[in-house]
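Got a structure for you, questions after.
Here the complex is missing one protein chain, while the rest keep their positions.
Chains: A and B, in written order; residue numbering restarts at 1 for each.
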């Protein structure tokens, strides 16, 4: 389970990095709080953070439940693909939102495998 | 605890469905990323997802703490009302945001019961 915990910490460190980039983008593109719109580049950084937040609420419970009910080391390994997918997503979204597909799909599939694996693991235990 | 895990997975699957509906709405109402405004119908789908995200950060810790410190099967049962409330909320919000009240209240009360139950359970253990 230590590897799962490590992957979870790495995922939230990555999220913190995305959040820090939003803070930096506030300065660069002159978007004062509380505004979150008004500059396309700022909005890209903001959407990367928001979308990652939406994924983390799925990812964190899923990786733990997969680890508990299926296999811990496998959960950690699949979780690394989630982090990689998010890194690719970040880079491509900032360059051009139209190219965000591959990174999004990689992270999403990793998330989906963990979620469906957890579901199967739980149902197997209940059956 | 398996039933609690099952309810948590069902809740995040429902959230994923709401997120997928936002993605679909981007196409239907021609709202390109990173924009999240500009079409009232798109914004309804987006707000359902955002509001559910806000509830899940309360729901997931609360259902686990309720299960640990009060009663696991009861936690799972109350959690099902949360999911039902969110389903009603989704349907009514998309039709007319002004009618979102009943679904919101059902989900919210389920969340509140889990949260306050967890609080009482913890305080009882500490006393």
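The definition used in the following text is that a residue touches a chain if its C-beta (ideal position, glycine included) is under 8 Å from a C-beta of that chain, and two chains touch if they have at least 3 such contacts.
Everything numeric here is computed off the predicted structure, so don't read it as measured data.
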item	value
Sites on subunit B contacted by the missing partner chain, in the whole complex	37, 40, 43-44, 46-47, 53-54, 57-58, 61-62, 65, 68-69, 93, 97-98, 100, 112, 115, 118-119, 122-123, 125-126
Positions on subunit A contacted by the hidden chain, ascending	2-3, 5-6, 8-9, 12-13, 15-16, 19, 32-37, 49, 53, 56-57, 60
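Going forward, only the chains that are shown with their structure count from here on.
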item	value
Geometric centre distance via CA averages, subunit B-subunit A, whole Å	19
